[in-house]
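A protein chain is absent from this complex, but the other protein chains hold their places.
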Amino acid sequence: MSEPILQVANLHVDFQTYGGVVQAVRGVSFDVCAGQTLAIVGESGCGKSVTVQSLMGLIPMPPGRIHQGSAHLRGHDILASKIIDGQDIRGSQISMIFQDPMTSLNPTMNIGSQIAETLEVHKGYSKSDAFARAIELLDMSKIPEAAKRAKQYPFEFSGGMLQRAMIAMAIACEPAILVADEPTTALDVTIQAQILDLLGDLQQETGMAIILITHDLGVVARMADEVMVIYAGEVVERGGVDDIFYRSGHPYTQGLRLAMPTNNQDTEANQTLVAIDGSPPDLFNPPRGCAYHPRCPYAMQVCAEQAPPTRTLGADHQAQCWLHHEMAGALPDGLVSASKVGQ
Amino acid sequence: MLKYFAKRIFLGLVTIWFIASATFFGMHAVPGDPLAGDKAMTAQIRANLEAKYGLDQPLGTQYLIYLGNIAQGDFGISFTQENRRVNDIIREHFPISATLGILAIVFAGLGGVLWGALTALYRNRWPDVVIMFLVILGISVPSFVVAAISQWSLVGLNLATGTAVLPIGGWGTVWHMLVPALVLGLSTMAYLTRLMRSSMLEVVSTDYIRTAKAKGLPATQIFSRHQLRNAILPVVTVLGPAIAGITTGGFVVEIVFAIPGLGRYFVQAIQQLDYTVIMGTTVFYGAFLVFMVILVDLVYGFIDPRVRVEK
Partner (left out) sequence: MSTSHLTPADFQPLQSSVSGQQISRPSLSYWADAWRRLQDNPRAMASMGLIAFLLAFVSVGPYLWQVDPSVQDLDQIGIGPGADRSVTLAPPFQPWLPEQQSTILADNAMGLTLTMPATTQAVRLMWARADGVRYRLYRNLFDPSDTGSFGLPLAELDRSYFEDRLDLQAGTYFYSLVMLDANGAETATAITRTVNVTRVISVAEAVERGLIKTEAEAQLGQELRLAWHPLGTDYLGRDMLARLMYGGQVSLFIGIFAPLAFVLLGVIYGSVAGFLGGATDQAMMRFADFVVALPFLLFMILFKVIFGIGPGESGIWPMLVAMIILLWPAPARLVRGQILQIREEGYVSASRLLGGTTSYVVGRHMLPNTLGVILVTMTFQVPSAIFTEAFLSFIGMGVAPPTPSWGAMCNEGIKSMLTRPHELMFPALLISITVLAFNLLGDGLRDALDARMRGTE
């Protein structure tokens, strides 16, 4: 595997609110390599967006606070200052596209100008050069009649085309990493497929890394190389996409998989959807021990007392669960143990 | 775009017709003969009026005569001033009121946008607190009190410095215009500040501002191109009706500062029950306001592309 472009270690982000301190991210570490797609998976409110947005300086820092952890982008420490300005990396080295394209673009500026803006600011293009390049980018994103479209306004586009325009805007400055925060959630399924294909093609062409934040395992299966499962601000499992799907080592990951409807005829045809009982924990007061234990069907006494250690289950595959401890009994069905795969 | 305006202009004309008709029928609902009464009216005026309006004719004919006159821009003759045409009165005094009003709107608009943007930028810090306090004062204190107090302060200021720093009344130079226009625009400025503030705060939390930040644009550019441009839209929408408020507020300011504008004239006409002047000024003001609203719509269409393209 190539050298990681982004290395995040032990990131802790919390928010000072009137109700108390919300611990949104509690010790998240990951690496992202060039040309790879990392999927960050989790429920709403688990901290996946906050993790990445805090790295980019998009979290307002008076209520938000990074009180621990480090992040290095191509060797540079981007958390050096307490309050991250982040302006130099946003848009040029790390770009982001968002969930709802209909509201994510300025309604009073035409699309071409909005794309050209980044080029003018980060690459010093002139207005006309930037606009011309914007048209090219729209073309690259497979928007027909790009020259005409560039002069139009967001409300004249459909959802799928807007998302393509957003992608064009994001890759304008050839970023090293493109972050896609639930890019397809607001779109039709057929459009979803097109957008994901576009992302894949662009990644092939430019060699950029993609961080894909999603709660949809179908998207993960299609796009991801690496997957990181987050629950209540902690990484509960991390590994390659095959590991996560076929050899999961954490009850939560298993639960997510079982809750996914499939049309796999032979084996799963008569199985009911298994939902995960309970609701996500209150982050003002995260539970002691393992954050997942109130909802885990295999919870043990120790799970309520102490936080589980991280166990390596395979090459680049880790899980954080007491079930992998020597003293835990036999593993439940469907979970892979450390011993099975080998240390 | 053209169709949009043709439609608006047509509607505007119908509205003016409605205003004129409402005025006409309203005035004719007054029981009794408007020409009788305790006002000493010379035979000359009476003869002129009867000839002009066909006052001995049935109502329907009078109405048509009236409409015809208005269509030609003729508002008739003053009841109380011999042979003085209402048109002349309007022509003489309206430009003064218009200047005052325009200056006031400029103050109110610029001030409102500026202070509103400031309070949103420095939210919950001292500029915000101070400005909002002044805003609350601005919308609570009646305009005539503000006018009176400001004149009082001017007197005091002139006395203290021993010279006439600013004239305390009358009209003629730019200096005469400043304080009255400021006083006139004050309550509208306060209102626009509040509007701009809430609009800015709403815009700040939108998705597209988040995108702009994610693009790494410098804060000033985000502020001017993305925030301001969108936040100003509700303020511009409100400008049209605000002009109506400034027009009526102008009456007070003209009275207090002894400015020979149309508003002061109108109030005098009311107190003297000069019917033709009242009617003519009403219709004129009504038409003026309709025109201003259309103008503001034009400006709005310029700023907000959604309106342009759809309509």
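Annotations
So that you can tell them apart, the chains are marked A and B in the order they are listed, and the count of residues begins at 1 in each.
Criterion: a residue touches a chain if its C-beta (ideal position, glycine included) is under 8 Å from a C-beta of that chain, and two chains touch if they have at least 3 such contacts.
Because the structure is a prediction, the values reported are computed rather than measured.
Across the whole complex, the hidden chain's contacts among the shown chains comprise A, B.
For the chain missing from the display, the contacting residue among A:191, A:299 or A:331 is A:299, taking the whole complex into account. The hidden chain makes contact, of the residues B:157, B:244, B:258 or B:303, with B:244. From the options B:98, B:114, B:267 or B:303, the residue with contact to the chain not on display is B:267. Only one of B:18, B:175 or B:302 touches the absent chain when the whole complex is considered: B:18. For chain B, the residues touching the chain absent from view are 14-15, 18-19, 22-23, 26-27, 29-32, 136-137, 139-145, 148, 152, 155, 159, 244, 247-248, 251-252, 255-256, 266-267, 270-271, 273, 275, 278, 281-282, 285-286, 289-290. Of the residues in chain A, those that touch the hidden partner chain are 17-19, 277-279, 282, 293-295, 298-307, 309, 322, 325, 327-329.
The definition used in the following text is that only the chains that are shown with their structure count from here on.
Chain A and chain B have centres, each the mean of its CA atoms, that are 55 Å apart. Taken together, the chain B residues at the contact with chain A in this complex read 206-208, 210-218, 221, 225-226, 229-230, 233, 303-306, 309.
Residues of chain A that touch chain B in their complex: 56, 58, 86-92, 95-96, 98, 100, 103-110, 117-118, 121-122, 153, 155-156, 166, 169.
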